[in-house]
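Here it is, the structure, as structure tokens.
Every protein chain of the complex appears in place save one, which is left out.
Naming follows writing order (A and B), and every chain is counted from residue 1.
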Amino acid sequence: MVNIAQAWAEAYGEANSTVDISVAGGGSGTGIAALINGTTDIANCSRAMKNIEKKKAKNTHGKDPQQYIMGLDALAVYVHKDNPLNEITIEQLGQIYGEDGSITKWSQLGIKPNDGHDEIIRISRQSNSGTYVYFKETVVPKGKEFKLGSRDLHGSKDVVEIIGNTPSAIGYSGMGYATDHVKMLKVSSKQGQVAYTPNIENVVNKTYPISRPLYMYTLGVPTSRVKTYIDWCLSDAGQKIIIDNGFIPAPKN
Amino acid sequence: MIEPKNNASRFTETAIGRKKQFTERIAKFVFLLMTLAMVVPLLLIVGFLLYKAWPALSIDFVFELPKNGMREGGIWPAFLGTLYLVLISLVIAAPIGVMAAIYLNEYAKENWFTRIINLAVINLAGVPSIVHALFGLGAFVLFAGLGRSVLAASLTLAVMTLPVIIASTKEALSAVPMSFRQASWNMGVSRWQTIRGIVMPNSVSGILTGIILQVSRAAGETAPIMFTGVVFYKAVDKGDLLAYGLLDQCMALAMHLYTISTQVPGVPDAVPFATAVILLGVVLLVNALSIVLRIYIRTHRKW
Partner (left out) sequence: MLHRSKYKVLSEGIIECLIRVCGISAVVFVFAIFLFVFWEGKGLIFSGEFEFWKFLTTKEWYPASESNPRYGVSALIAGTVSVTVLAMVIAVPFGLGVALFISEFCSPKLKETLKIVIELLAAIPSVVWGFIGLTIMNQLIMKLFGAPIGLTVLNGAIILALMSVPIIVSIGEDALQAVPDSYREAGIGLGVTRWQMVYKVLLPAAKNGLLAAVLLGVGRAIGETMAVLMATGHAVHIPFNAEFPYLHGLDSVRTLTATIAAELGETARDSSHYQVLFIIGILLFTITFVVNLTADLIVKGVKGK
């Protein structure tokens, strides 16, 4: 979410030159850690805080973390634009990415990628990323971890870029990071069910199975400055930036 | 290097002689190729960087603020941040480094203790940059309570670049002939006064070389500043030279290059390449300065 956060900060800074906003990156885990360490006012997260993290925050500062939903995001499964594959199930993803999963080659999916390499090159994120955590919880069987040996990249953008250059790769990243060199797969929850494309409509009506809210967390009730900023991000001006960056506006409730 | 006096001495009558000459030519050729293999790719790489960076390079690029999620506009906050970090780390490292070199060259005796100090200097230079980052985090950000700040990052950089100043200064000091010092001592001048009045003025250029090298290293490092004070984005006003306070966080060129090449989607190719070129340009320029200074020293030496 660092790009949204930076875009908000940039736009807010233009409108309000008295407020000083600095944006640090590093993934949802980094933001939550900073919140717990007391070194940040707001943590932008693409996953919910875990109970153990909420407890730690409460123990360290005596305050419960406050959650705000800022928008929605669909996690797209990307392949190279020339890859013959068009859709995939959650279970297949679990077999590809999960610790003891059995799918390692494209031929197991009945596919032959353009560059002739049969081995599926798994592109993943580093463990500090909310995207990483969310994908794991959705796709990998409970209690298991990701299979070792995936290329663990730092940012959402890297994933898409690498896949755009690598015909035999597969990866996951926010819907907002799509480029012309990649293709988003349709995803179905189970074999035999309808596979849906990640787009605004399917996320809002909850048919696309891998979508999640984008959160902001503060420690307890935020100060008035911070609250004003959060309200601005939820306003039309802030939500326009959400749309411009390829995400979906927060549900109005 | 000893050269045979003339080609006549290379004239060979025997087959063995011809074979020896042949192997010599091959050897020279192979080493020349190796050298070219190091130099030519470097030139090609720099050329390619410039080529890709060209559309975005301009004076404005340096002084403009980043726009549109850092995909457009310039790199001013990062450039300013690097200036701050370099200057502050220099102000901290230079006095300590110069004095340490003075101690090593002028006061220390040849014993095991001095050898340990020299060993420590080499080791300090060899510590991985990420371990310096860990140290900076533990010592300055946490223990000293500075938090992630310009000051903490500068202190970390200062510790990291200390060996550079010590080594250069030591070399400059040791180049001053002993006779200069002896003449001074014979007149009853104390050791420190001799150093201050005679040795140091004669080694100023060498000390400056060390300082310049320190600047170039401090400007180029990323890992030590990533966790001690430098962030993804910080809004500053255009042209505001006093934008960062000591306890604020800042942006920096090296970190910015890392960020926009790995974390910002949809950046036109030219922008990260241009940032790389600017960073490279700053560093190479500073180094070129030190080389010019060294050549100046050699031609203007008073002994």
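A few notes on this one:
Everything below uses one rule, namely that contacts are C-beta pairs under 8 Å (C-beta built on N, C-alpha and C of every residue); 3 or more make two chains touch, one makes a residue touch a chain.
Please read these numbers as outputs of a predicted model, since none were measured by experiment.
If you put the hidden chain back, the residue from B:L65, B:I88, B:I102 or B:I297 that touches it is B:I102.
One of B:A56, B:I211 or B:L257 touches the chain omitted from the figure, and that residue is B:L257.
For chain B, the list of residues touching the undisplayed chain reads 1-2, 4, 20-21, 23-24, 26-28, 30-32, 34-35, 37-39, 41-42, 45, 48-49, 95-97, 99-100, 102-104, 107-108, 115-117, 119-124, 126-135, 137-139, 142-143, 159, 162-163, 166, 188, 190-193, 216, 219-223, 226-227, 254-255, 257-258, 261-262, 272-273, 276, 279-280, 283-284, 287-288, 291. Seen from chain A, the chain kept out of the figure touches residues 24, 26-27, 29-30, 32-33, 36-37, 50, 52-53, 56, 115, 117, 119, 121, 126-128, 143, 145, 148-154, 162, 165-169.
Here is the rule we use: only the chains that are shown with their structure count from here on.
The touching residues of chain A, counted against chain B in their complex, run 2-3, 6-7, 9-10, 13, 17, 20-25, 39, 153-158, 160, 176-177, 179, 245.
Interface residues of chain B, counted against chain A in their complex, comprise 66-70, 147-148, 231-235, 237, 248-249, 259, 262-266.
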